[in-house]
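Data first, discussion second: the structure below is written as structure tokens.
Yeah, one chain of the complex is gone here, protein chain that is, but the others are all in their spots.
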Amino acid sequence: MENFTFSTDVRVRFAETDAQGIAHNSNYFVWFEVARVAHLERYAGGYQRIRDLGLEALVLETHVRYLEPARFDDRLVVHARCIDIKGARFRYEYAIEREDQVIADGWTAHATVDSSTFRPTRVPTWLIDALSAV
Amino acid sequence: MENFTFSTDVRVRFAETDAQGIAHNSNYFVWFEVARVAHLERYAGGYQRIRDLGLEALVLETHVRYLEPARFDDRLVVHARCIDIKGARFRYEYAIEREDQVIADGWTAHATVDSSTFRPTRVPTWLIDALSAV
Amino acid sequence: MENFTFSTDVRVRFAETDAQGIAHNSNYFVWFEVARVAHLERYAGGYQRIRDLGLEALVLETHVRYLEPARFDDRLVVHARCIDIKGARFRYEYAIEREDQVIADGWTAHATVDSSTFRPTRVPTWLIDALSAV
Partner (left out) sequence: MENFTFSTDVRVRFAETDAQGIAHNSNYFVWFEVARVAHLERYAGGYQRIRDLGLEALVLETHVRYLEPARFDDRLVVHARCIDIKGARFRYEYAIEREDQVIADGWTAHATVDSSTFRPTRVPTWLIDALSAV
């Protein structure tokens, strides 16, 4: 996992499995989000701090490659990093490992918006600085 | 289904199944909610009308009996009725049928609250009238 | 929606919203799946028919662009088409419309596998024929 310096642990919940006996593909986006929230907590004072400023981070685009199925009770390590912060836009990249094997990877693109109007708002400088310093 | 005069149709999604090959128990509350929303739309102008008044209906208590498992792609009929409207409180009862067999039943208890303060607020008279007339 | 000949209707559930007041990004993959299941029912005898043959369709890759937020109770039209069936692989493309405006689009890549071994298995000829005829 070169270039990743942050990760968070997730354990596959029974409710996240489906009748194929594996984790449903939609849960990976929830795990990515868990990692983003943990990343923002570590480096930027938490997502709630951003929300308290009247900002929301919308999801503009998501992409996942499912390399190996995840199964009930699997202990996963979700690596995440924030890249490409420009204006109101930023991206996160992810890799999910299970016992040192990458079982999925992906990325999400985001825009910072005003939480009332949902209009794009530049990522605050302190947040850029905090995330760029990682 | 005596005493039920309203129902809505739900089809079990693949994402709602789990590794037991059946619908996960948490989804029944989502289906109950789908029925409440449809019921409020039919009889009271829609849940959004209530939200537009600055009210939310919180869930205070839920109960379900799972009689037979629901499976992927099952076509379910969710019967719902509103009962016991008093002050800021009301309850809904439900029965879920598949091919005329009741496979689950339950109830939910609710309070109407101010959406900003989350303090209890009496159910508006027009809403009581609308729901009582059913 | 040129080139799409199939669509299915989805209504945004309250449970699918998040604290941003919009539908959570993970739900789009559930709606895509609802459309795939409906598409397979229309053109190929249903997903269960495929499962009854001892096959599963795994999700290998997903991509979504979120153009406009979806909100509670929105009536969405999910357009879907199956493309690029080759060997054990196939893809679906999607566009989600609300009142004739495309609010999201995306695609999913799949592999047909044996449901016991999860090893790739060619898409059955009858299924290729059924899906190609659309």
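So that you can tell them apart, the chains are marked A, B and C in the order they are listed, and the count of residues begins at 1 in each.
In this text, a residue touches a chain if its C-beta (ideal position, glycine included) is under 8 Å from a C-beta of that chain, and two chains touch if they have at least 3 such contacts.
Here the structure is a predicted model, which means the values were calculated and not measured.
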Shown chains that the omitted chain touches within the full complex | A, B, C
Looking at B:A44, B:V64 or B:V123, which residue reaches the missing chain?
-> B:V64
Interface with the unshown chain - residue positions in subunit C = 14-15, 17-19, 21-22, 24, 26, 72
Residue positions on subunit A contacting the omitted chain are 13-15, 29-30, 33-34, 37, 46-48, 72-73
Had the left-out chain been drawn, it would touch subunit B at residues 20, 25-27, 29-30, 33, 56, 58-66, 69, 108, 115, 118
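Going forward, only the chains that are shown with their structure count from here on.
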Top-ranked pair of chains - ranking by C-beta pairs in contact | A-C
Which chain's mean C-alpha position is the greatest distance from subunit A's?
-> B
Comparing each chain's Cα average against the average over all protein Cα atoms, the nearest is chain C
Would you mind pulling out the distance in Å between where the CA atoms of subunit A average out and where those of subunit C do?
-> 23
Chain centres from averaged Cα atoms put subunit B and subunit C apart, in whole Å, by 28
Centre to centre, by mean C-alpha position, how many angstrom separate subunit A and subunit B?
-> 33
Multi-chain contacts in subunit C: which residues touch at least two other chains?
-> 29-30, 33
